[in-house]
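Yeah, one chain of the complex is gone here, protein chain that is, but the others are all in their spots.
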Amino acid sequence: MATSLLEVADLACRRGGRKVFERLSFSLAAGEMLTLMGRNGSGKTTLLRALALLVRPEVGMIHWQGVDVRAEPEAWRGRIAWLGHLEGLKGDLSVAENLLSAERLRGVPSAEDRLDSALVAFDLSSLAARAVRTLSAGQRRRTALARVVLAQAPLWLLDEPLNALDVPAQAAFRAALEKHLAAGGLAIAATHANLGVAGRMLELSRQT
Amino acid sequence: MSGFAALVSRDLRLVWRRPGDVAVVLAFFVVATTLFPLGIGPEANVLARIASGVLWCAALFAALLSLDRLFAADFEDGTLDLLLLAPWPLELAALAKCGAHWIVTGLPLALLAPFLGVAFGLDRDSLLALAATLLVGTPTLSLIGGLAAALTLGARKSGALLALLALPLCVPTLIFGAGAVEALATGGDFGAHLAVLAALALVALATTPWAIAAALRQAGE
Partner (left out) sequence: MADLHFLANPARFRRFSQRVLPSLAFATALMLLVGLYMALIQSPPDYQQGDTVRIMFVHVPSAWLAMAGYALLAGLGAALLIWRHPLAALMARASAPVGAGFCAVCLLTGSLWGRPMWGAYWVWDARLTSMLLLFFLYLGHIALSRAYDEPERGDRAAAILALIGVVNLPIIKFSVDWWNTLHQPASVARLGGPSIHPSILIPLLWMAVTLFMLFVLLVLLRTDTEIDRRRLENAEQQA
């Protein structure tokens, strides 16, 4: 068995006096994928945000290669490619500008040479110069997914990645995800649809 | 550092795409200052006496009006999460946002104010002094206002609340900004006022980015 890169143990989160989840443990090795299942309000989004350190967990540990990620939060953030339920795109900027500016915000000064392949992967080449505010919901989601691919980060955290995607776009997403995993990447996705990618499953049940 | 520059240039580009937003703030500044002579009367010596205070107050209100959207836009479209996840300090991102705000608001206000000062009958030295105090003082307004904007992110009635939070904290800057111009006219120590104004800006620079970052983090939770 491959050694696990990401180890999560005994994680618990609380929102507004209510326990969202507790005693959550799992580990992921290179090339592995974890699908978070569960009903609305079961804490899938909170778990993703806790893994990204956007939400402070009440207790528990998150280790990357055996080191507590909270010891070096900036390095940890650099390892994450994030897709939230909001796309994180600026309506007044074009598709290409959005992707490049997101990369620059990650501290990567030039991603121009990689831009084309990310655009092609999600069939966005013809839309590259269009302002995002003129795009449809599915086209925006594809742009956000292209941003995830462009980030070249080892860990993808995806919240409902298939939202608003049509069948060809879903296939494009699956292809990109499989390529990421094959290259040794990790992915954790919250979804209530079947992603159609082999991987492990974690069912979150509502705590009372 | 490249992330910092990228954020400033992204925000400037966004403003450039919608120049109307800045134009409205500057128009408010002009209209608001014009109301004072209409309300008080056109007596030249009275207007010259209150000019620095009126222009400073109007600049303060104009700056606050434009701060409402500083972080709210990023909060609503999800780009705030990208800032929170950027692999460099969030404090620098806070500083970049406030810096970009100052470039598109504080700077034009400072450049516009002397022209309005002419209408109040200020002499040449006072006009230059007014522009100088606004140049040194408006960064503090952008930082304190940025903090208020970050604290009210996602709150009910955020616009009025933002003003309630920011205005008392802006009082020292207002006192020394308007006071400096008056000091010049009445033979006081203009340099000392300007020095205190710069010191206030440095205090804001040293304290607000941390507070803004903390406010943004808790908004992200």
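The letters A and B name the chains in turn, as written, and every chain counts its residues from 1.
FYI, a contact is a pair of C-beta atoms (placed from the backbone, for glycine too) under 8 Å apart; a residue touches a chain by one contact, two chains touch by 3 or more.
On a predicted model such as this, the values are computed, not experimentally measured, just so you know.
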Exercise. Taking the full complex into account, what residues of chain B touch the chain not shown?
Worked result: 147, 151-152, 154-158, 161, 164-165, 167-169, 171-172, 175-176, 179, 182-183, 188, 196, 200, 203, 207-208, 211, 214-215, 218-219, 221
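We adopt the following convention: only the chains that are shown with their structure count from here on.
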Exercise. Which positions of chain B touch chain A when the two form their complex?
Worked result: 2-3, 6-7, 10, 13-14, 17-18, 76-79, 81-89, 217, 220-221
Problem set entry | Complex contact set, residues of chain A against chain B | 49, 52, 54-56, 74-75, 77-78, 80, 82, 84-93, 97, 101-102, 104-109
